[in-house]
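Every protein chain except one is present and positioned as in the full complex.
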Amino acid sequence: MATVDMAGIRKTFGPSVALEDFSLSIASGELVCLLGPSGCGKTTALRILAGFERPDAGTVVVEGRDLSNDPPEKRQFGMVFQDYSLFPNMTARQNIDFGLKVQKRSAAERKEIIDRMIAVTALEPHADKFPHQMSGGQKQRVALARAIATSPKVLLLDEPLSALDAKVRETLRDEIRRLQLEIGVTTVFVTHDQHEALAIADRVGVMSNGRLEQLAPPRELYENPANAFVASFIGTVNKLPAEGLDDGRWRVLGRSVLSTVTAAPGATNVAAVRPEQVAVDHADDGTAHVQSASFLGPITRVIADDDTLGRVIADIISADAVGISPGQRVRLRLRDDVSDIVLIGEE
Amino acid sequence: MRAMFRRENRLGLFVVIPFAAFVFLFLVYPTAVVLWKAITPHGALGTSGLVRALSGTYRTGFIQSIAISGWSAVIGGIVGVLLALVVKSLKRPKWLHPTLDSWSAVASQLGGVGLAFAFIALIGTQGILTKVFNSMGINLADYGITAVGFWGLVVVYLYFQIPLMFLVMMPAVNGLKTSWREAAAIMGASPARYWWSVGIPLLTPSTLGGMLLLFVNAFTAYATAYVLNPSGALVPLQIRFLLQGNIITGEEDLAYAIVAWVIILLFSSLVLITVMQRRTLRWSSQ
Partner (left out) sequence: MTSQSRFRPANIVKWVFLIAVGLYFFLPMAAMARFGFQSVPTALLTPDKLFTGWSFSGLWTAITDAHMVSGMKTSLILVVLAILLNLVLLVPLAIVTEVRNPRLRPYLTALTLLPWVIPPIALVVGVAATFRATVPWFLASVLSLVPFYALWSMPFTYRALDAGLQAINARTLYEASRSMGASFWTIIFRVLLPNMRASMVAASTLTAAMVLGEFAFASLLLKNTLPTEMVIYQAKNPRGGLAFAIFIMVLTAVAIGLVVRSLRRQGINFNATGI
């Protein structure tokens, strides 16, 4: 299986810089998500990897071979596009067959592979339909089957779920991950939806303005965001002031905690505090009052307005949220079980 | 438009009726009149007129007209499609596409005497290109490059056929998604392969429809044919001659019979065009 190494990629379109010193190493069989807002360069990076764009500088190495000068036809990748890109004049079966025919496989082999692909993506009832007769979810499954039928070295997915309904998106997302693990194909998945990325990726590369901000497993991104951008992009975060104490610890939300950076006495910083790290107590003399308390099932999300801190979001276990309602005065503090926090630099 | 009678549907009718009335008055009724006259030669119902309209010189006329229209449709069609494809794929210079759009709009309506004279000025016996080649010792007429005669007429017709095809095909060509091309490429297909398996099949219905349209367009062209082919062995010329040249009643009926055949021929083409259109409609929804 294939390893991918993109190094030092730079790409400009006229005056605008799409990618700046972009480097990415993917291990064989890994699923890496490129995540970021529109215009961050994630699709450009994918297209450079696919061979549809040529970088101004940098190399693309796959399995140890430098592919930078190879056209897309030679790279032996599979790709799923945002608009499915199924050939409208062919049935699902014929679409899947296309790549196999190009590879000059025997008729028997092609039939066997197609049947397997159709079974694995649950497309039996739709196998002989044309794209215009299928729903979005079905079309995307055909696109997926078509992309992996040729046993590609690398699988590329360009926001494949963006055009689908929420429910279909979730099911298909898990199916893609399941298939990917089964086949073990190295995969690059581009998306702007962090939930997708966090749910299925081995590692996520958060991008912004043409730069890779952080490349790490989902949990690490969530718990240890490298900077303010990543912190606010992944999940929800409260940016709260941190005050340096004499013993090198920081004071955040009423408690003294550790961080990776030792505090100089009197230093100030900003802490990225997750909603589930905030506790809410009834207190008539509290500094915050409740704006809303939304019951979300196991968790209740409390949004409070603090006199000094501004808006603070707290996720508390619904059982503890009984009796907290809008207008009440409460006290916010860091939960007892939080011993260190993430600092994200000056505000 | 069959629907239940709600206020909106009444408005729909309100819109359709003037249009229908107009079409009826100026198209359907006159056509019916002519067709009726075609099947009642000498005042009595019969097919003698229709039969005569397809014999002798008139048969030649039909064959010539079909041939010229057909060739100019096919050649013009191919060149027109290629032009559309080339223009779509060339991003630079930026003025190429809009200029061709405007030019095609004008050129597709060109015809008439002006065009005929332009080609005479170019490759007629006194034409400037003829003269240039003469001075180099080449007689263009030997290669059939003259303004008169069968192929001369075809070449002249192409002048408005190609732009018409270009206009007709641009939407279809624009509908060819780049992502299809890219999907084919990433699966290892060469450009030739893509065109063979995807591009050409997708463009074929519109292309055929376009060529049929060109056929219809060329068949009833009159003025250019008049200038360049005075022998008159072309259907529009024959009709005109019979209706305005001769005042013998029998000949008038013959003209109507010829018209009837023309209508049948072109109407069938129209039906085919519609069939092609429905195909494109189906595929364009994805």
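Read from first to last, the chains carry the letters A and B; within each, the first residue is number 1.
Basically, a contact is a pair of C-beta atoms (placed from the backbone, for glycine too) under 8 Å apart; a residue touches a chain by one contact, two chains touch by 3 or more.
Keep in mind it's a predicted model, so treat the numbers as computed, not measured.
Trainee: Which of these touches the unseen chain: B:Gln64, B:Ser197 or B:Asn217?
Mentor: From the options B:Gln64, B:Ser197 or B:Asn217, the contact with the absent chain belongs to B:Asn217.
Trainee: Per the definition of touch given earlier, which of B:Val23, B:Leu54, B:Ile138 or B:Ile200 contacts the omitted chain?
Mentor: If we include the chain that is not displayed, B:Val23 is the one touching it.
Trainee: Of the listed residues B:Thr47, B:Thr60, B:Asn139 or B:Gln277, which contacts the missing chain in the full complex?
Mentor: B:Gln277
Trainee: Spell out, residue by residue, where the missing chain touches subunit B.
Mentor: Residues of subunit B in touch with the missing chain: 1, 3, 8, 11-12, 15-16, 18-19, 22-23, 25-27, 29-34, 79, 82-83, 86, 89-90, 92, 98-99, 101-115, 117-119, 121-122, 126-129, 131, 158-159, 162, 164, 167-171, 178, 181-182, 185, 209-210, 213, 216-217, 220, 222-223, 235-236, 239-240, 243, 256, 259, 262-263, 266-267, 269-271, 273-274, 277-278, 281.
In the analysis below, only the chains that are shown with their structure count from here on.
Trainee: Return the distance between the CA-based centres of subunit A and subunit B, expressed in whole Å.
Mentor: 55
Trainee: With touch defined as at the start, can you tell me which subunit B residues reach subunit A in the complex?
Mentor: 177, 179-180, 182-190, 193, 197-198, 201-202, 282-286
Trainee: Could you please specify the touching residues of subunit A with respect to subunit B in the complex?
Mentor: That would be residues 50-52, 71-79, 81, 83-90, 98-99, 102-103, 130-132, 139, 146, 150, 156 of subunit A.
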